[in-house]
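A single protein chain has been omitted; all remaining protein chains appear in their positions.
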């Protein structure tokens, strides 16, 4: 077992990392299952530095009832092709309409927004995602792998039908699955996976439905593991101007879009 | 010269001619010039009886800033293929977005709305259209031709570039052109065409910009020709429910969508 | 099966969906599109004591998610209504109410009295909130004193269901609702249109002949919902909610906020079948949420 590495902490973009508003082009649409799809959007210019956990705020032009932008995590980045990948779950009008865009359509994006998960070195890291919560974990696992960490990702889904896109994680570490119906991997919730009992970790990074993240937080607390969660509060601007997206922390209301979306659970009132 | 036929009058749809709301499919888009285009929209079921001068009210789904439907004259009808043709001029957001629809897109239509030009028999009829005012005149010339009338259509445009779609009128009668710059046909406004001086007509049917229609009305008045105009008032419903589209007539405010769009100029306060 | 029937005092609605005055003609205009008997009620055009030509054209302007209108109560007067229109519409199998408007109290009273004699009209909606007439109209609805006065006078002559339609262009709509309740109103409906304006930047002219007009459509929904909620808490008579309802979800929101029934207005212009679709949608919602009686949803907002 590696020595516990707890010196890393949540990263904030530096002043020189400017936010941008740019028009991207939809270059690929991949339907994963009836609920999830992946969009590849391409910029005309080289992409700026993007950290794992950061998100974009996308304008939805093809739906009358959508007024504000929609925040989406950055699922993956291809600097060579200037492509950002988004992993989207259909929830309401906005996400539904994003799934109806046609190749070649213009996508207006404000990015990169928010902070980054910690990137420790040579640590044992556990990534737990549920549903579309997996979105930021792929790009994160890449960073963690490159920094010499051991990466274990658990994806929790309802059934094998939803266990999509796993291959992408393989280059960066171990990928495990839990399904609620037992149709793939272990049966149960991701926090019930045997690996949590059988192995010990330095970091737990999670994203997904709040109940799942709270279960991860409870596991981390009990095992004294550093735990970072990514929150999904409703947002109007995404860059700190409106104060709509606050979460109640031990230091008062903090904006999820600028002081998050990644928080150390110790700072939350969970 | 044929005997003057003045027994015909503006037709109103009978009670049995029901209005419908239906989804059509865009099957053809034809760009005429940078301002005008023609849409062919196809119904799933046989079309109802449609009279010349009647219009449709189209929902514009692909633009956030468009709330109400947009009224458009019925340019032509193909009963065999269940296709209605619309002749559209780009004015603002609504018409612009109609021109951006893709083949196969759904178009929600309320129709057939409004009344019909008179269909005399064996009379000399003059049709004068300016700009997109030509829209209802094609279908009208078909009806007039079939009822044994002599049909002369004058299209007034700025220059030869705008003299589009003339061929469609040829089966039904004579088609003349005036251009403001003299680049095709006679130079001037359609009401300055020599045929108005050299020949006499029983009926003048017109549609287009108000100044042009008023010039036609003045000509008709001076020559004692029966004159019917089609008005384009702003509409909220298109079927008599809102009373927004009124025009001030000698008998008070009348709805253009149900008591028009075709009016005998004698009834207007022009 | 689910129960959709609601009661506005003694008036029974087979379902809570009515159509809003001025947006539904006399119902006839919609007969090609829907079966009127599928509706809980219909409120016909604003009717006044005497014939009115309404305002000059242009009377309409599109706005973001809404529209302005300045129709100005064009109608042939109540005598014409009783003689010509009533016989045509009296046998609709739904509650046909007349929206009664006026510019002086006497006109309201005379109009209401004449309609009181029509057997198949179970109620009137007293419009003290029309922003599109110069005299009277909205003015009655913008102070408690004048609202009281007109309701008191009409109540004396009108014996059936008296619904009073409130103006949203006020500082405190709940106090006006209470004032009309105190004068014997059987229910209140809200909101009428918000006073608005549109200008064509290119021509620099107002888009309406009257410069200002009434705003309706989804744009006003949040304001309408808030007012319905405030009024429902303030009065004991039923509240009828409207303003920007486009679908069953919107209708449910008004009911949860405290509306016993809803009215569909501007949405009828975009989809002439929307009113019956909303009836269906409410039914589906109830089945999905296992609510057997619509009355259990009235005011059932969960404030935790």
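For reference, chains read A, B and C in written order, and residue numbers begin at 1 within each chain.
Going forward, contacts are C-beta pairs under 8 Å (C-beta built on N, C-alpha and C of every residue); 3 or more make two chains touch, one makes a residue touch a chain.
Here the structure is a predicted model, which means the values were calculated and not measured.
Of the chains on view, those touched by the hidden chain across the whole complex are A, C.
Contact with the chain that does not appear here is found for just one residue of C:171, C:236 or C:290, C:171. Per the touch definition above, the residue from C:11, C:39 or C:68 contacting the chain not shown is C:68.
Interface note: of C:54, C:218 or C:238, the residue touching the hidden chain in the full complex is C:218.
Within the whole complex, the absent chain has one touching residue among C:78, C:256 or C:294, and that is C:256.
The omitted chain makes contact with subunit C at the following residues, 63-66, 68, 142-143, 169-171, 194-199, 201, 203-206, 211-212, 215, 217-223, 225-226, 229, 244, 249, 252-253, 256-257, 285, 300-304.
With the whole complex as reference, residues 18-21, 59, 65-69, 110, 233-248, 252-253 of subunit A touch the missing chain.
As a convention for this text, only the chains that are shown with their structure count from here on.
With centres set at the average Cα position, the gap from subunit B to subunit C is 36 Å.
Averaged Cα coordinates give subunit A a centre that lies 48 Å from the centre of subunit C.
As a whole-number value, the distance joining the C-alpha centres of subunit A and subunit B reads 56 Å.
Of all residues in subunit A, those touching 2 or more other chains are 64, listed in ascending order. Of all residues in subunit C, those that touch two or more other chains are 65.
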